[in-house]
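The structure follows.
Shown here: the complex without one of its protein chains, the others still in place.
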Amino acid sequence: MRVSCTINGEPRHADDVWEGESLLYVLRERLGLPGSKNACEQGECGSCSVYLDGVLVCACLVLAGQAEGSEVVTVEGLAAGDDLHPVQEAFVEAGAVQCGFCTPGLIVATHDLLARNPSPTDPEIREALAGNLCRCTGYEKVLDAVRLAAGRGLWTATGDPSGRGLPSRSGAPGTRGGDDAGPRAGEAGT
Amino acid sequence: MEFLQPRSLPDALAIMAERPDAVPIAGGTDVMVELNFDRRRPEAILDLTRVPELGAWDRSDGGVRVGAGVTYTRAIAELAGDLPGLAIAARTVGSPQIRNRGTIGGNLGSASPAGDCHPPLLAVGAEVEVASAGGARRVPIDEFFTGPKQSALEPDELICAVHLPAATGPQQFAKIGTRNAMVIAVCSFGLALDPAGGRVGTGIGSAGPTPLRAGEAEEFLEGVLSSEDLWSSRAPLGEAAVARFGELVAAAARPIDDVRGTAAYRSHALGVLARRTLGWAWDEHRTGRS
Partner (left out) sequence: MSAPAAPARQPFAPTAPVTGGIGESPRRPDGTLKVKGEFAYSSDLWAEGMLWGATVRSPHPRARIRAIETADALTMPGVLAVLTSDDVPGRKTYGLEIPDQPVLAWEDVRYQGEPVALVAADHPETARRAAALVAVDYEVLDPLVDPEAAMAPGAPPLHPKGNVLRHIRIRHGDQDATAEVVVTGDYEVGMQDQAFLGPESGLAVPDGQGGVDLYVSTQWLHVDRDQLAASLDLPPEQVRITLAGVGGAFGAREDLSMQIHACLLALRTGRPVKILYSREESFFGHVHRHPARLRYEHGAARDGRLVYVKARILLDGGAYASSSTAVCSNAACFAVGPYDVPGATIDCAVVYTDNPPCGAMRGFGAVQTCFAYEAQMDRLAAELGMDPVELRLRNAMGTGTRVPTGQAVEGAAPVAELLRRLQAVPLSEAPPAGALDLRELPGGVSNVTHGEGVRRGVGYAVGFKNIGYSEGFDDYSTARIRLSVVAGEPQVEVHTAAAEVGQGLVTLQAQIARTELGVERVVVLPADTQVGSAGSSSASRQSWMTGGAVKAACEAVRARVLERAAAKLGSPAASLSLRDGEVVADGDRGMALADLLAGEVVEETREYHHRQTQALDPETGQGEAHVAFAFAAHRAVVDVDTELGLVKMVDIATTQDVGKAINPQAVEGQIEGGIAQGLGLALMEEIQVVDGEVRNPSFTDYLIPTVLDMPPVRLDVLELGHPDSPYGLRGIGEPPTISSTPAIVAAIRAATGRPLTRVPVRPEHIVGVPAPESRDRPAAGAGRAGPPEGGDEGGDGSDPDPGSAVSEPGRPDPARGFPTATQAPLDPDRDGG
């Protein structure tokens, strides 16, 4: 089948897609976008994290046809030409990149976190990145990178954080931004 | 493999009537794993993400009708007030990526004994609304799970929604995992107190071939609360009663040993979770503060 969608702001399509392929497979093998990674293909590692219509998802869990007509943003869509997105820059500067296999997924997840919550506390950062496994760094410098990017204050709480035509966040749910008090024991959660 | 993408519920049901072998997919957090790992090769797959009726929820008759396509993220953000137990459970699921896609209906559709939403649904006596091209029906949650990963769904039926009463009292949910995120429950427990009706509801997860209710524990506690008029006096619950409640919950479980834990541990842990969640819920009832 043919799958047509907007990827990183450009209309793209893939032909001869087998109906059982995931969006991840289509991105990597048919659309020349191998930035999203295939570390587990079962939603456990987050290395395939992308935006689907403004929502952070694992591309390995999206059936190709489900992305028909949708807007997809991958790690390849965050930089503006040769200028790294501030999240990308922070990851390199903070030493959060070792083998780098988890890095694309972490960057997209961090981008999503900071767009919704520009000044996250450490517990909020951890909860937001709990779906991204890293085997090299022990996460310490990943946290440093997120704090570094957040501290540079480049986001407003709503709207397109990068000004680079990312899909709007209407209808995109998320935890309530800016509320940094964790749930008290007994609360149902924010 | 055929990919089918209806745009309305009647269309989806019509497809199911014609192709009862079609596998429904919404968030994909279960179905895609099976596809990616070559464990399933359905002849047809039915994408439900473009069916708007499934993604809505609304309040009616003192209850909430939650569309099958409501994701965990939305449950946390939008339903915490009406359905606190469900919201706590949704928060324990997976990761943000999983919560953004996984759905309440999908959890029911997989009918796993480990499904995180199931214990809260059991605890409030939810009803599952299912439909086929021939009409809709409601299945009480107690009758929905018929075996490990088996449900009362007919082959041509889809899960449309879950009906839950809005909370009239404190609700709790607790889940044991050997890691702090992204973990399938070793065991879990849901509790709902209904002061108006004098009822106690429970749900046990990952400790039996299906999610279970601890009927004897519920009756015992209801008896204590009503005979000692504790609902209205809001006096503290005696330790003996709490302990007994825990024992009865543990006894209601039918756990096994597997890669995630042993039966003995599961029984033990359920007793602890039951005592603790009861303590928190009762404290909330007494003080009005969670």
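Labels for the chains are A and B, by order of writing; each one numbers its residues from 1.
By definition in this document, contacts are C-beta pairs under 8 Å (C-beta built on N, C-alpha and C of every residue); 3 or more make two chains touch, one makes a residue touch a chain.
Worth saying up front: this structure is predicted, and the values here are computed from it rather than measured.
Within the full complex, the chain left out of the display is in contact with A, B.
Although one chain is not drawn, the whole complex shows that of B:L46, B:A75, B:A114 or B:A252 it is B:A114 that touches it.
Contact with the chain not shown here comes from a single listed residue; of B:P6, B:G63, B:P195 or B:P209, that residue is B:P209. Screening B:G134, B:P148, B:G198 or B:G223 for touch with the missing chain picks out B:P148. Touch with the chain that is not drawn comes from one residue among B:P42, B:G55, B:G69 or B:G94, which is B:G94. The missing chain lies against chain B, touching residues 29-30, 32-34, 36-39, 72, 88, 91-94, 98, 102, 106-107, 110, 112-116, 148-149, 172-187, 205-209, 255-265, 268-269, 272-273, 276, 279-280.
In the full complex, chain A touches the hidden chain at residues 18, 20, 28-29, 33-45, 47, 61, 74-76, 78-79, 84, 88-89, 91-93, 95, 97-104, 107, 123, 125-127, 129-143, 181-186, 189.
Everything below uses one rule, namely that only the chains that are shown with their structure count from here on.
Mean C-alpha position of chain A lies 28 Å from that of chain B. Residue ranges on chain B touching chain A, taken from their complex, read 1-3, 5, 25, 27-29, 31-33, 35-37, 41, 45, 47, 49, 71, 73-74, 76-78, 80, 84-85, 87-88, 90-91, 94-98, 100-101, 171-172, 180-182, 280, 283-284, 290. Interface residues of chain A, counted against chain B in their complex, comprise 1, 18-20, 22, 41-44, 46, 49, 55-58, 60-66, 68, 109, 112, 127-128, 130-132, 173-176, 183-190.
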